[in-house]
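One protein chain is absent from this view; the other protein chains keep their places.
After this line comes subunit A, so read on.
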Amino acid sequence: MTPTAPPHHLPLAEPADRYRAMRLVRGFEEQALDLVREGVIAGGIHPYIGQEAVAVGVCAALRDGDLITSTHRGHGHVLAKGASPHRMLAELAGRVTGLNRGRGGSMHAADFSLGILGANGIVGAGAPIAAGAAWAEARAGRDTVVTAFFGDGALNQGVLLETFNLAAIWRLPVLFVCENNGYATTLPAAGAVAGGAVERARAFGIPAQTVDGMDCEAVLAAAAGAVERARAGDGPSFLECRTYRFEGHHTMERRLKLGYRTAEEVAGWRERDPLPRAAAALDPGEADRIDAGIGQLLADARTFALASPAPDISGACDYLYADGLRPRAGVTL
């Protein structure tokens, strides 16, 4: 029998809410790593561990009706914008109860009912889509704000620079969030981005600032200003969030033993872990209570995902066309 996911709501208004959301993302990713190792999640994932303060801080500045586009490293964004961890995990496991009915997986997770226009497997591809949605919303007279998350690697995609220009000349309500985690796979951002991230945005007349991406409250404060600007019709902003991924680029990396980062560097960033920092600001004992609650939620999500059936193979071409056009079969017997 196909189980039904329980209703899910993720408040982000208070510091404790934001700690809880970061714990949810962290715990979700740790569990997903287990499930990759167990072979339940095919293909592996790009873990978001270490970067939680960015997704949560930015999403805390948004309203329910706001939209986001995400990346290959998108679990944090999708969960912080309110997606059900049950259905997200089911999606990663390729189950019919997944957000995308098992058709998208980690790199394409979307929930249009929550304004999540999708993770994206192509670096930089989400930003122009976000700008287009922002154009449509603004021209329809709505004050929706659209956030495009992307990594430092995307700074070298030409289409992103084209998008900066279009967003600036048309004063689109877009928030560009660059998560500079120091690397595009193994390539250090330091040697790959001429002129710097914020300088690039400023060259297009887009207000830009760098924030500590390991501090959720700092990210929220910066994002809130940018969102307010966009909502008021004053155009796009750019945030460079300095952050770090504690895990490898992709789960596959564990086996490869690549030596592009030193153990000291990783350890140094782990000391700046956004979760203990946020926990320290809460009442004593509160973080522990939250952690226990999240532990239970994620255990339920796991049970839900594993109890959910795989999609029926007769539907492998379902949803290819909106009008139900059936492609010819590859094999005719």
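As a working rule, contacts are C-beta pairs under 8 Å (C-beta built on N, C-alpha and C of every residue); 3 or more make two chains touch, one makes a residue touch a chain; residues count from 1.
Just so we're on the same page, contacts and distances are computed from a predicted model.
Visitor: When you check the chain that is not on display against UniProt, which of "Chemotaxis protein methyltransferase", "Acetolactate synthase small subunit", "Sulfonate ABC transporter ATP-binding protein" or "Transketolase C-terminal domain-containing protein" does it turn out to be?
Guide: The correct option from "Chemotaxis protein methyltransferase", "Acetolactate synthase small subunit", "Sulfonate ABC transporter ATP-binding protein" or "Transketolase C-terminal domain-containing protein" is "Transketolase C-terminal domain-containing protein", the UniProt name of the unshown chain.
Visitor: Using the touch definition up top, pick the residue from A:N100, A:N181, A:T251 or A:S308 that touches the left-out chain.
Guide: Within the whole complex, the residue contacting the unshown chain is A:N100.
Visitor: Which listed residue (A:A110, A:L155, A:A189 or A:A305) would be found touching the missing chain in the intact complex?
Guide: A:A110
Visitor: Of the residues in subunit A, which ones touch the absent chain?
Guide: Missing-chain contacts on subunit A: residues 67, 69, 98-104, 108, 110-113, 117-118, 120, 122, 125, 128-137, 139-140, 146, 158-159, 162-163, 165-166, 169, 317-323, 325, 327, 332.
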